[in-house]
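For reference, the structure is listed below as structure tokens.
With one protein chain held back, the other chains of the complex are shown just where they sit.
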Amino acid sequence: MERLMKIDRRLLYLVAVVVVAVTVFFPLGLPVKVSPLAVQTYDAIQNLPDDSVVFISNMYDPGAAGELSPMLKAMLYQCMERKYKIILGNTSWTLGAGLAHEIITPIAQEFNYVYGTDYIELGSKPGGVVWLQSARIDLAGAALVDYNNDPIGQFPLMQAVPKLTQEYVAAALVLDCGTPGAPDWLAQITQGTSMKLIVGEIQMTVPDALTYVQSEQYTGMIAGSRGCAEYEQLIGHPGAGLKTQDTMSVITLMITLFIVLGNIGYLARKK
Amino acid sequence: MRKEGPMILTVISSLVVVFSTYFFLGQKWNLMAPLNNWFQISYSIAMALGFINLTAIHGKYIQRKREGWFYSIILLVSMYAYLVLGMIQTHNGLQFNWIYENAYSPLSSSMFALVAFFITSAAYRVFRIRTKEATILLVCAVFVMLGRAPIGDAMWGGWSGFVNKWVMGTMNVAGMRGINLGIYVGAFATALRIMLGLERAHIGGSGTQ
Partner (left out) sequence: MMWLLAQEQAPVPTLGIFTTGSVIDFACVLVLGVIIWVMVARARTGRKIPDIKKIAGLEAVDEAIGRATEMGRPVAFIPGIQSVDNPQTLAAFGMVSHIARQCARYDTRFLALNCDPLPYAVIEEITRQAYLEEGRPDAFNPDDIRFLSAEQFAFVGAVIGIFERERPAANIMFGSFYAESMILAETGSFQGMIQIGGTANTHQLPFFVAACDYALIGEEMFAASAYLSKEPVMYGTVVGQDWLKIIIGLVIVVGAILATVSPDSTFLKDIIGGY
């Protein structure tokens, strides 16, 4: 029994790999219950005024793409179905620009969105917090060129949005996994304004972000991959978020089982 | 002047930031913009220093044929080759993007995925019923894990609701707010110590005034 306390970690890893592989090929199809927070987030985006401009900021890199890229995709679907104008960009997350480009391009084609008029990609800009402060005063001056290195002054969408303020942008949708992130958007752009801040968080940062949701500083939040699965159900576009839930369930059971086994061994040794 | 110079620069920069943040004129004059540019320039210079450091260390490993020196060659070749490719093609280049999408991006995602395995082994090793507190931690952890996965709701329909409302929404938020309050005041005090010249560790001082 005491050997249950000392299971080789390589065996744990092997079981984890097998469990994940099996659920990928043989999904369980467990239903995902939608939480009030997901509904709140969906409604916050859905109820923006018609023809709103939204700034979607993908503040993540390939490390967090597994959790946040499905959220970005889902947000783009909802925004484009509502026919919002979209500005997509980030600051300091250089490697996230390419990820966002790969995601938005086919969706924009699907909805016949015209580049420069209906949406624009700013790419990644250096500066972090200071860039946000500059963009609040002069967005064109802060951004200068788009993802393709073309001067942004030529695009009608950027001509219509000279500043990153509540008068021009209805909501900021920020996908956040580190620093700079959503709290910087809150402090520099949306705090004290009518611009809504809706965030997508990786599961690790959800407990911290909940404090902002409760104080209504974040209007909504997609909470980790579970939140993404709920959100995908609401928008009617099931994607990677929903697909991973069965794997989550099985991994959770596996970890619980290992914890129980370890404690059985521990209690047996204590006796 | 070796220590006083950086000290004076630190204090002046701090005062400019304070003035720009809190005072109307500072914001109107946009004093932060040149500071930001100087920070970017100094960051780039420091990045070049980092390149030199990496080259020097791995160059020594290759020269001395230290164990694993072949990997040092791979590191230096890939580092400089990607640098040159990026300078020639910019980030829109075909080959540059190909390497990013097919090498860097999957590698980065895979490393992040390793966290899952380490969490598994850490959970198995650490969650033992040693003390009352450890038991409470264990029970909460299992509750939250099952509440965040659909399997919890499959076992009991109200699981995710209970976890979201009471564990995450009440207990967690209360604890987080307390910890965050301490953190932000602590960070504030650290910044103020540096501004007032009480803390000098960052300029090679003994750490105190």
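Note that the chains are named A and B in the order they appear, and that numbering of residues resets to 1 at the start of each chain.
As a convention for this text, a residue touches a chain if its C-beta (ideal position, glycine included) is under 8 Å from a C-beta of that chain, and two chains touch if they have at least 3 such contacts.
These numbers come from a predicted model, not from an experiment.
S.K.: Check the options A:Lys33, A:Lys85, A:Lys125 or A:His237 and report the residue that touches the missing chain.
M.R.: The one listed residue touching the chain not shown is A:Lys85.
S.K.: Taking the full complex into account, find the residue in B:Leu49, B:Ile73 or B:Met171 that is in contact with the omitted chain.
M.R.: Result: among the candidates, B:Leu49 touches the missing chain.
S.K.: Can you tell me which of B:Phe39, B:Phe143 or B:Phe162 touches the chain that was removed from the display?
M.R.: Selected residue, touching the omitted chain: B:Phe39.
S.K.: Could I get the residues of chain B that touch the absent chain, sorted low to high?
M.R.: 18, 21-28, 39, 42-43, 46-50, 53-54, 56-57, 60, 67-68, 107-108, 111-112, 114-115, 118-119, 121-123, 125-126, 176, 179-183, 185-194, 196, 198-199, 201-209
S.K.: Please output the residues of chain A touching the missing chain, sorted low to high.
M.R.: Touching the chain left out of view, chain A contributes residues 9, 49, 51-53, 61, 63-64, 85, 117, 128, 156, 159-161, 163, 165-170, 177-179, 191-192, 194, 204-205, 207-208.
Here is the rule we use: only the chains that are shown with their structure count from here on.
S.K.: How many angstrom between the C-alpha centroids of chain B and chain A?
M.R.: Chain A and chain B have C-alpha centres separated by 18 Å.
S.K.: Tell me, which parts of chain A touch chain B in their complex?
M.R.: It is residues 7, 9, 12-13, 16, 30-33, 35-37, 61-66, 95, 97-99, 102, 123, 126-127, 130-131, 133-134, 137, 148-149, 203, 206-208, 210-211, 214, 224, 226, 245-246, 248-256, 258-259, 262-263, 266-267 of chain A that touch chain B.
S.K.: Show me the residue ranges of chain B that touch chain A in the complex, using the header's touch definition.
M.R.: 30, 32-33, 35-36, 39-40, 90-92, 97, 100-101, 104-106, 108-109, 111-113, 116-117, 119-121, 123-125, 127-130, 138, 142, 145-146, 148-154, 157, 160-161, 164, 168-169, 172-173, 176-177, 180
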